[in-house]
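Dropping the structure in here first, questions after.
For this view, one protein chain was removed and the others were kept in their places.
Our next item is subunit A:
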Amino acid sequence: MQLLTLTVVLLLLTSIGYRLGRGKAVATAGGNPRLLHSLPRYHGYFVALWCGLPALLVVALWLVAEPSLVRHLVQSGLPDDTLAIGEERLNLLYNEVRNVARYGMTASSPVVEAAAQRYGELRATLFAAAAALALALASGGLAFAYQRIKSDLRARNRVESVVRVFLVVCSTVAIFTTIGIVLSLLFESLRFFQSVSPIEFLFGTTWSPQMAIRADQVGSSGAFGAVPLFAGTALISLIAMLVAVPLGLLSAIYMAEYAAPRFRAVAKPLLEILAGIPTVVYGFFAALSMAPMVRDFGSSMGLSIASESALVAGVVMGVMIIPFVSSLSDDIITAVPQSLREGSYGLGATKSETVKQVILPAALPGIVGGVLLAVSRAIGETMIVVMAAGLSANLTANPFEAVTTVTVQIVTLLVGDQEFDSPKTLAAFALGLVLFFVTLALNIVALHVVRKYREQYD
């Protein structure tokens, strides 16, 4: 609450700064903005930035640093014999102190009582200090910037360089996140490979990720051969692409070349709705509607189809990917220059000859790129396979059997209570690393292909 008030006050000061700066700039120029180096509003922004930016940074810093700072100070005030109880119990104690101070719980001992009191005082003092500092910075900044406004102040350049820094920060957030993810995958995988050899992981054909808790436990030996997972992923992706590529591509050709504009205007958004359905909905559609139907149909034909089969998961995933393929292909087919179509028709080619012999060859690189992107989507897809493909790591090419995929195993390895230093959980990171590299490679190749195609017609 106090924090909210402080923020509002700072924002108010900032907007006052904007008005003051703008007003002074206009006044300096005697009402003629053309005498100023920068437009009056840039002077306003200049003052507002000086006023708001440092103060808000202080508030943000306080938000981040407060908990650990208070904790340090509270703990250093505890009696020595209490400090000696060890790290974990100290944690519990500190939690109690916080609860007493903030939510009015009854303290279990006078030590806690005293510490809670101290906690409350420290927080209040620290907040007051932070608020005072922020307000001082805000008004100081305002005064400083206000006093600097002259007709030849390069306010626009200053403001724009601040904006540029802001843009740089925004754009690096994603990059640093990616780097962070890769590093964490890499280090955890390295820990995994200390207990399981990479050779076994990449080429072993048995996947049974158990680790013994006691040495004499039954079934204590775990096996981390990931080949069945790779095979399962490949099988399901293959089935998905067999569904998605022909359907997506042919519907794209129809939409782009044959359909009347009115039909296209309705059908294209409808098709794209498929992409908007949450994958979990696809998942239970596959598991609860498709799978029993396929199983019953199979048994009436005398085939044994598992109720969790690669076929169902793959087909449903393929349906999910159709709009991905069709939308990308449609864009690329539409981008083929009209002059090529006219050239072909002008020679007496029919529509289908034109599509087959001119448009598709011209669009092929782009379509291949789109399909590769779809493959990487299929490989990384999780929810549908978790619900419909099963958990048993069979090494099989039979689409009627249950298979499991890399993503499904990552989910099962990490769901529930786990120790985070056993090879069982670390295996998830290794699987994630493999997945990351495969999809990364596919995306790079796909983007490269698509870009190459673009250059051709610009």
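The rule is short, and it goes like this: a contact is a pair of C-beta atoms (placed from the backbone, for glycine too) under 8 Å apart; a residue touches a chain by one contact, two chains touch by 3 or more; residues count from 1.
The rule we apply is simple: contacts and distances are computed from a predicted model.
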item: Name under which UniProt lists the unshown chain, selected from "Phosphate ABC transporter ATP-binding protein", "Cation:proton antiporter", "ATP phosphoribosyltransferase" or "Ribulose bisphosphate carboxylase small subunit"; value: "Phosphate ABC transporter ATP-binding protein"
item: Selected residue (touches chain absent from view) among A:198, A:269, A:292 or A:337; value: A:337
item: Touching the absent chain when the full complex is considered, from A:121, A:152, A:296 or A:353; value: A:353
item: Subunit A residues touching the omitted chain (full complex); value: 261, 337, 339-350, 353, 357-358, 361-362, 456
